[in-house]
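Note that this complex is displayed minus one protein chain, with the remaining chains in position.
Right after this comes subunit A.
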Amino acid sequence: MADQPLVIGFETSCDETGVGLVRGHTLLADALATSMAEHERFGGVVPEIASRAHLEAMVPTVHRALADAGATVDDVDAIAVTSGPGLTGALLVGVAAAKAYALALGKPLYGVNHLAAHVAVDELQHGPLAEPSIALLVSGGHSSLLLVPDLAQEVQSLGRTVDDAAGEAFDKVARVLGLPFPGGPPIDRAAREGDPRAIGFPRGLTGPRDAPYDFSFSGLKTAVARWVEARQRAGEDVPVADVAASFQEAVADVLTAKAVRACRDHGVDHLVLGGGVAANSRLRALAEERCAAAGIVLRVPSPRLCTDNGAMVAALGSRLVAAGVAPSSPDLGADSSLPIEVIRG
């Protein structure tokens, strides 16, 4: 193992400052700082607040990762950094820091795609990805179905959300229900006490003529808000647990149905989940159930690795180094809308 390169990964695409260390497929450190609490009262991530926090946390988070791995900065063999997609100002803190470390240490630099990194992180827990795999990526900023013939070389987009991301829907519905930000975890918790069949919320883009792999969550979010507002206007109590459970069921139902269909249509028997929403307990359970029924092997990283972190970036960097992919050019910058097909920025 020691003959494999030590890769450090930097993640600053949103509100998490992450630095991870990976050797081969082995996770050595996963240090994280977050400005989440500073965004809470705005009900969403404020880019400038996140960027300022990244600058403060960047170097201390590198130190924590190195200390956790029992390594020094001179042991690092390659540097990977999320170069997109994400918030430009936030991304640039990580990109500039990574470029400086690469220059100072004389080591190669790999700008990597945040979404591909969400897929790559599973290799740290479950070993090499079966290829091809279908990947379902669901986070606060993205909802995508991908066909992954080779994570180091080729990723194809099958579909994506046409409006809100799945995590965004969780966050907005949480607001409607008076639950804290980010909304995923509190809805997940509240839903445990609720009846998922209590309210029949709409399943977006599931009609016979709809795009089979695209998602839409904006209508669902609106339906939940209307339902809750109607209750409130009538002076009735809002059954938070039932609303949470029914909303969550609608999301999990659509996501898993489309993912399983993508596997079937493409003759692929491996599905990997990634992104913050993949931490959702109902999504995980329903995916297990439906994959088992369809003969699909399901891989889901632990919740800690589903949300944004530096280890996922190091994991993809490690894959790129092993595959002999050329490093990024010295004028690497950030690309807030880096297409998913571009694995190395």
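We adopt the following convention: a contact is a pair of C-beta atoms (placed from the backbone, for glycine too) under 8 Å apart; a residue touches a chain by one contact, two chains touch by 3 or more; residues count from 1.
Here is the rule we use: contacts and distances are computed from a predicted model.
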Task: Among "tRNA threonylcarbamoyl adenosine modification protein YeaZ", "Dipeptide/oligopeptide/nickel ABC transporter ATPase", "Lactate utilization protein" or "Acetyl-coenzyme A carboxylase carboxyl transferase subunit beta", find the name that the UniProt record gives to the complex chain excluded from display.
output: "tRNA threonylcarbamoyl adenosine modification protein YeaZ"
Query: Who touches the missing chain here, A:5, A:47 or A:303?
result: A:47
- request: Based on the whole complex, identify which of A:6, A:27 or A:58 touches the chain you can't see.
  value: A:58
Query: In the whole complex, what residues of subunit A lie against the chain that is missing from view?
result: 39, 42-49, 51-52, 55-60, 62-63, 73, 87-89, 92-93, 95-106, 168, 172-173, 175-176, 221-222, 224-226, 229, 330-334
